[in-house]
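Removed from the display is one protein chain of the complex; every other protein chain stays in position.
Here is chain A:
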Amino acid sequence: MHSEYIDPILERYGHNPTKLMQILRETQEHFGHIHADAIDHLAAKLGITRAQIESTATFYSFFYLEPVGRYRILFSDNITDRMLGNMDLLERLCRQLWIERGKVSEDGLVSVDTTSCTGMCDQGPALLVNNRAATRLTAERVDAIAELVKNQTPLAQWPAEFFQVEDNIRRKDKLLGSELQPGEALRAALSKPPEALVEEVKASNLRGRGGAGFTTGLKWEACRNAPGEAHYVVCNADEGEPGTFKDRVLLTSYADKVFEGMTLCGYAIGAKLGMLYLRGEYRYLLDPLNEILQRRRNANLLGSGILGKAGFDFDIEIHLGAGAYICGEESALIESLEGKRGNPRNRPPFPVTHGYLQQPTVVNNVETFAATTLIALHGGAWYQAIGTEKSAGTKLLSVSGDCERPGIYEYPFGVTVAQVLEDCGARDTQAAQVSGPSGVCISSAEFGRRIAFEDIPTAGAFMVFDQSRDMFEVARNFAHFFAHESCGFCTPCRVGTSLQSNLMDKLHNGHGSPYDFEEIKKLNQLLLSMSHCGLGHTACNPVLDTIAKFPAAYEKRLQHKDFTPAFNLDWALGPARRMTGRDDSGAHFKEEATGETP
């Protein structure tokens, strides 16, 4: 029975185990989960073991080996969603549906839980229902969703406005403001040899927009010069950093620029295949993006002999992720592209020499590729003159949180935090979290600082918190995020992020003491020096930043000057009291010496 729906999928992916992610995703669409017998069938047909399939499947949040309800509702749980009241709405929905969070209803109809940031921070609170993004939730909307679920209305018949995703572009500059006809940049580049394009990109001083800021031209050159059987272009659209949604907007309204940039790179490095790694949360963009790719193929902007250039053959495939933040790390992303768990690789070697299938591979951010179209058209010198000395060009910021006009802002590099705050209509601002949880938390004393690699580098998130916000809860939300998204490969990050989030919960529960601060500081040192990749290195940043800059938020949670244990002896006797039906004074633990009541 499983061969019926699985065999056509396997056929389409050429029975290729490296396509396991896509095969699993499409397999899952049949039952809503991956049936145990389906795994056996896949294992036999792909020539890999079921343990290998389970190993991959269980790594990703959006693959399910058990039934999870015909309606699978996941509330986005970034701090911005929290600030917009997502938890009340989640509880409301659970009440309406008479279910518990995280559990499937007894009739198998529905489940409700949370998921990491879905990239809708400018129009939250948001949720995913069967991987479809719904935005701008209100109590009324949640009530309507409950009715639709109860009546088992097919998703296709739900009101379209629930699924409307806005671009909210508030400020355009060179990239968003330029009108580019599909093929225009490519035509300009193809008139010269590939080396010339690499030179222009080098001259532009363009640095990767994913946050790390490696020089794009050098990356392309190194990849071009690396020996290999094939070269690959990978576009990193796994926009998982909480608070970031600029790539979503680029792929919604500027996809031609992104694909054209990838094609330019293909020309520059001599690749025949490009892959767009689209995060699972943006599943709804898959069909429109495939249509654009088809249109570009029809216009000879993809395929063989592109724009009449003999020998220049290049095409683009889309690979959909399945809910794993770590896959934004380029080597983990490549592992995922190969159908495996998203564990970051040991480096060196680096992807430019040993990337996808161990071949030379360029991995760039969506925004980086889009920017290269400007360079191909106007030249490297033109681009280099924009922005600051070490940060050429413009930067897209995804602004959300406490401001009147959340959305996308494009600025030349060097813009001050204060300027951004003013433009987005932020008032009474306490802090800005720049570049997401792995970035930095800026307090009001620092609003004169600049967005640039020289000062505050960023992948693009910009979350605003006004004076009413509790910065401790911001940090606690981020600590939970890192613990949830650690890949689990290395000891310090796997255990350390969980210990940190437990310590933050301890403080939240009123059992905090300065001792716990010291513990967090020590954990941070350990994660920084011992972790395998950037996730572990940065996982303690939000907590350390907020301890340093907003000590009052922590101090008010302290009960004692030295140490408070995480448990309470009297509370621990609770189950025994319930079992024995006793509640007299002898069944209670009495504090001695201190005279405190537990």
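Here is the rule we go by: a residue touches a chain if its C-beta (ideal position, glycine included) is under 8 Å from a C-beta of that chain, and two chains touch if they have at least 3 such contacts; residues count from 1.
As a working rule, contacts and distances are computed from a predicted model.
The chain that is not shown carries the UniProt protein name "NADH-quinone oxidoreductase subunit G", picked from "3-isopropylmalate dehydratase small subunit", "NADH-quinone oxidoreductase subunit G", "Thiosulfate dehydrogenase" or "Amino acid ABC transporter substrate-binding protein". Between the chain not shown and the residues A:26, A:239 or A:485, the one that touches is A:485. The chain not shown here is touched by just one of A:15, A:187, A:390 or A:494, and that residue is A:494.
On the side of chain A, touch with the chain left out of the figure occurs at residues 36, 39-40, 49-52, 54-55, 58-61, 324, 341, 346, 483-492, 494-499, 502, 522, 525-526, 529-532, 566.
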